[in-house]
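Yeah, one chain of the complex is gone here, protein chain that is, but the others are all in their spots.
After this line comes chain A, so read on.
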Amino acid sequence: MMLVRAFVSHYRRHPFQLAALAVMIVLATMLWTGVTLLTEQARHSLFQSEEAVAAQVHVVRADGQRVSVDDFVDLRMAGLCVAPWLEIQRPPPEGRVIGIDPLAMGCFGESAPGGATGSLDGSPFVDISDAIRLSREGYESRLYLLAANESVALPEGYALRAFSLAPETGELADSFLLNLDALSLLVLLITGLLVRSVHRLGVAQRRQSFELLYRFGVPRRRVQQLLALELVVLSGFCVVPGLWLGTQLAAMLGGGFGQALDSLFDVTLYAGSAASLPWQAAAVMLLLVLTACLVDWLVPQRWQGVISSRHGRVIAALVLFVGLATVALAVDLAWAFAGTALVFAGAGWLTPGLLALAAQTLSERAALDGTGPLARWRRRELAAMFRHLALPVVALQFAMATVLAVQALVTTFESTFEEWLAQRLEAEFYVEVPRGADASLAAERLQELEGIGPWHRVARGEARIRAGEPGKDAEPESDQVPADLFALTPVSDLVRDWSLLASSGRPWEKLEQGGVMINEQLARRHQLGVGDTLKIGIGGTSTEANVVAIYADYGRPAGEVMVSGAALPENFSPGFESFSVNPGDLTMADISEQLADVWNISEVTIRDNASIRALASQVFDQTFLLTRAISLLTLVLAAVALLIMSWVFFTTRAWYFQLLSIWGLPARVVRGQLRRLSVLLTLAVTLAALPLGIWLTWVLVSRINPLAFGWSLPMELYPQFWLELGVVAAATGMVVAHLMRRQLVHRADRKQVET
């Protein structure tokens, strides 16, 4: 017992250190648990979505018309096990709901789609009669007839198609999960480094105590055991509140995250689905703390020396180079992440040494230049600090680089998205064609109106596409994949200013003449380029067309093909129709009145540009809430860690700084030196984070984003973020200096009392 008391007496003398370590473990657990819980929920949701329609097929009409209740009845009466699946698209925050008939699904047995959710509470399943009521409130809806298996013999006039809950996203969902896993790992790495740095500092201070214990006959092994036990107990106490806080964090971010999942993959987040995580998280955090703090015991002594040796630096440079090359050449996301990890490892390995070397060199140069001794001292002291604070410096560097990159990514996306929205929402008003109303009559009426501005008719539906060679026989229908169809009539001036990612000459004219445009997602997924031939099936009619342009289509997973409305076959049945209208010399009220007259209804549904834009921005904000929040929290954690570490480190050298006073420097000058020293330290870390952050920005926009989401973003730099980070770093440095000043004053007062 006495041994234990002697062992922990260090923390009685330095309670702040114990608190710092505890806070680190709590915050690290919180952050990691939060991110991991969300990742697990996303994984579970994606899995459930896949499970819900696993191996399902749906029945379509061979004539291309949409299936109806009558088709359902005919198929059931023919003995086929089919069930209705009515999708209602509502704008956020409600999102999509799916109407199902649990009675009709009885024949599916355990493979009933949607059965895994077990409830009809709107998340996302509801009884189909409730879904119908929703659809009659004006939301876009689509009925599918799911079939229980692929081997059913269909009556003539029907065909089977593979059914997917979400749009065809290829490997995007997996990539998304990989992104989240990578984020979790990064958080784990940064928090591990922080915990290790705080712990190592304490151990360094306790080395003399351990030596004393050894001289009193306590074997070194016993000391190690007690040290491990101490960590286990501390982790045990700290992990629990960390888990709770992490769960709260996940719950807080869950709404936005769910929205992101819904927007990106049409997948609903099923909350509370990762119940087994807390104990796993506790185990992982315990392992992390033990590994981070006790890894020295596992690594042979001679290897530890290598890390900071010249050989070590060469190896680090090699790792860095291999990482850079891997990312540049990566063909899939796993390689991109592996390369990124190597770059981080190499950079983290090199940074403290390089910074110390730079400070040392500057100091030596200062000596040669005849610069004052204080400046030389400051630089040498800085070099010493880089070596001693290597771990928190690296952690802060990583955190800053990540924040920088994520911030740049989000801002780039925001500005690109704004620009894209502006061109997509060129029209001032959007008029929805009521269900059953004749859009052609309305188009004729608009044509007759004098003074009306540019307008076009939009029809949305489904096409089946396949890239192919001209003239080659049609591929089997099963080889074709579904894509959203976007038809324009006429190809008005409202769209001609779109900035296209790639195009042939005069693309809009070629679109009018039978060419097609495709979105970036479709192009990337099927390696399509301008000039390629595409086989398109619309409403049971198959045609071939040349790709005349590729357009950006941010923030959604579905592939889309744009055609001129004139190219649509007679039997095409649109899922949704609208008119984009600039009223020109007329008022929208006039136009609305005309359309109401054509359709013989009392009121026309009109949305203005601003409301749609607001809705889109809302979806955007929700989508990036998580990324922003996590990166900000990581930065805060790293900054707090640096603050704690610097303060503790400065405290250990307080006697040394006090020598400056003893040597005759006025207190004001000593304080100034401390301020410059701490600000230099944090600014140097920021500086070291910049190249890594810029490189990471490039990786995110040009490598990971296209691989994960199917669309790329332009690479843009935002120096104001660098400045912001610099201000945060300088502020941290100033706070450290302020704390040190209090420490020195306190110490001087104590000395005076003692004398």
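The rule is short, and it goes like this: a contact is a pair of C-beta atoms (placed from the backbone, for glycine too) under 8 Å apart; a residue touches a chain by one contact, two chains touch by 3 or more; residues count from 1.
By definition in this document, contacts and distances are computed from a predicted model.
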### Query
So which of "Sodium:proton antiporter", "Lipocalin-like domain-containing protein", "Ni,Fe-hydrogenase I large subunit" or "Succinate dehydrogenase subunit C" is the UniProt name of the chain that got left out?
"Lipocalin-like domain-containing protein"
#### Entry: Which residue of A:L3, A:A19, A:A62 or A:L103 touches the chain not shown here
A:L103
### Task
Return the single residue from A:V126, A:V495 or A:L643 that touches the missing chain.
A:V126
### Message
Please identify which residue in A:G79, A:P691 or A:P714 touches the non-displayed chain.
### Response
A:G79
### Message
Across the whole complex, list the residues on chain A that are touched by the chain not included here.
### Response
68-70, 72-73, 76-79, 84, 86, 99, 101-104, 106-107, 119-121, 126-130, 132
